[in-house]
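Just one protein chain is left out here, and the rest sit where they should.
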Amino acid sequence: MCGIVGLFLKDKSLEPELGNMLTSMLITMTDRGPDSAGIAIYGNETKGSSKMTVQSDAPELEFAGLESALSDALGGKVSMEVISTHAVLSIPAGSFEKARAALSEIRPNVRVMSRGDTLEIYKEVGLPKDVAEQFNVTSMTGTHGIGHTRMATESAITTMGAHPFNTGDDQCLVHNGSLSNHNSLRRKLRREGIHIETENDTEVGAAYLTWKMREGATLGEALESSLNDLDGFFTFLVGTKDGFGVVRDPIACKPAVMAETDQYVAFGSEYRALVNLPGIEEARVWEPEPATVYFWSHNVAPNSAEKAA
Amino acid sequence: MQTVDLQEMGLRGVNAALHAQSDDTNQTAWTIENAKGAHAIACGLDAPIEVTVKGSTGYYCAGMNQQATVNIHGSAGPGTGENIMSGKIVIEGDASQYLGATGHGGMIVVKGNASSRCGISMKGVNIVVQGNIGHMSAFMGQSGNLVVCGDAGDALGDSCYEARFFVRGSVKSLGADCVKKEMREEHLTLLQGLLDEAGIDADPKDFTRYGSARNLYNFDVDNAAAY
């Protein structure tokens, strides 16, 4: 049970403001989710390298010397930027699986938050305001981003239970609702070899998409089939390298509001989250239909009516 | 005209001021500025006053309204006008889900579209929507009238009782036990009255009436799948 925000920028001049705008949206959703908060931000890309965001409860100890240890293990250049309990590692492109394996050897307590060319995920237990401050989210720049505030229902309030959940290269998912068949689905996905860290229902939703796409589905197809295979109530916001998508279960009880202007497409669990966006008074504001996949992408002309590819 | 700023005065301050108005108040016109999507604005009113909310509202604006007229100059959040007893709510923009849920009386007018579950479990309220309405609207509707000048979504009037639905456009699907019904003279008169009261110009003859087939009123094993 939670609050979700998302912002997809069409106007490049707003990119330096992305973190600032998302932070304000996220804090507005504190009442819906005071337990933990997280943000996925799609920032700059460096040719030939990818990003791996990692987290540690003892960052001073565990991040010390990590870049050189990982460089040695991967046989390529690794650089690191530490932000509080998180660190963004820049690793040679295509070396993620090797890097995760090496990391579990050399720093078994360091957890992977995300992987991808542009995606970075920051999440911690605490109020959205404090989490945003901890990672200085307001200063972050990027093309699009997703934020989440969590009111835990049945699974533990931990860093790993916070959203967004990384589902594959540059993919992430946040959720408002409660899945009712996640235990049996988790067993099935684990048998299929999908890595699932927590007992959290949302992580199962994320892992489900990863599995479907591993089996050859596009993200759009994976979201379509989630409508059949996931039982319960959900509003999902899914991020990819190029954009983000929205889908609600067929009952569609959990709230969702979208706004679109020439400058951006924005998502909020409540309209309140959107009120400080520029030009919101003139924006087209609507609620996504149940059991319908929406997608916005930088690769094609943005169009709210467009279904996922 | 009393003008109050919600951000300055706070929700409690604004609602307390509105609740302090009685039947013979002479402060009959109020404007609330800076709504910014806040919840529970102007809920529980019970006086013949007119309140204009500037901006979009959050959940439950004008909830349980009695006597008052509440104008929302923006879009309205979930559960707006829930359990309205009397008076009038006019929404200039769109309305979110659960509009007028369980409303017992009065009128709600939406100039834009209304989302899902519009008029859910309605118990006497009249709702007039100039645009479209979403799925599961008027679920278990008991009485009152839902008028839709645009289209209706899936499962209109599912498990309804005596509520009436008038739709000018298409209906994506009808819910269990909801059927198309004949538009008789009395219905044209009723509908004309509702459109007039809502201030919407439309011809009652262009509408189709829907309502309960009354097959679920008493249990019948052959209808078990509809329960």
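All chains are identified by letter, namely A and B, in their written order; residue positions are counted from 1 within each chain.
Just so we're on the same page, contacts are C-beta pairs under 8 Å (C-beta built on N, C-alpha and C of every residue); 3 or more make two chains touch, one makes a residue touch a chain.
In this section, contacts and distances are computed from a predicted model.
Q: Out of "N-methylglutamate synthase subunit C", "Xanthine dehydrogenase family protein subunit M", "3-isopropylmalate dehydratase small subunit" or "Heme ABC exporter ATP-binding protein CcmA", flag the one the UniProt entry gives for the chain missing from this complex.
A: Record says "N-methylglutamate synthase subunit C".
Q: Sort by label and list the shown chains the missing chain touches.
A: A, B
Q: Pick from B:Q2, B:T28, B:S143 or B:T208: which residue touches the chain that isn't shown?
A: Final answer for the missing-chain contact: B:S143.
Q: Return the single residue from B:G55, B:G79, B:G112 or B:G153 that touches the missing chain.
A: Touching the chain that is not displayed is residue B:G79.
Q: For the chain that got dropped from the picture, name the residues of chain B it touches.
A: 11-12, 15-16, 19, 39-40, 43-44, 46, 58-60, 63-64, 66, 78-79, 82-83, 85, 98, 101-102, 104, 117, 120-121, 123-124, 139-140, 142-143, 159, 161-162, 216-219, 221, 224
Q: Which positions on chain A touch the chain that was left off?
A: Spelled out for chain A, the touching residues are 1-3, 31-34, 151, 153-154, 176-178, 233, 253-255, 269.
By our rule, only the chains that are shown with their structure count from here on.
Q: Please tell me the distance, in whole Å, between the geometric centres of chain A and chain B computed from their C-alpha atoms.
A: About 37 Å, centre to centre.
Q: Could you please specify the touching residues of chain B with respect to chain A in the complex?
A: Spelled out, the residues of chain B in touch with chain A are 36-39, 55-59, 75, 77-78, 93-94, 96-97, 113, 115-116, 134-135, 153.
Q: Taking the touch rule as given, give the residues of chain A at its contact with chain B in the complex, in rising order.
A: 252-253, 255, 257, 270-275, 281, 285-287, 289-290
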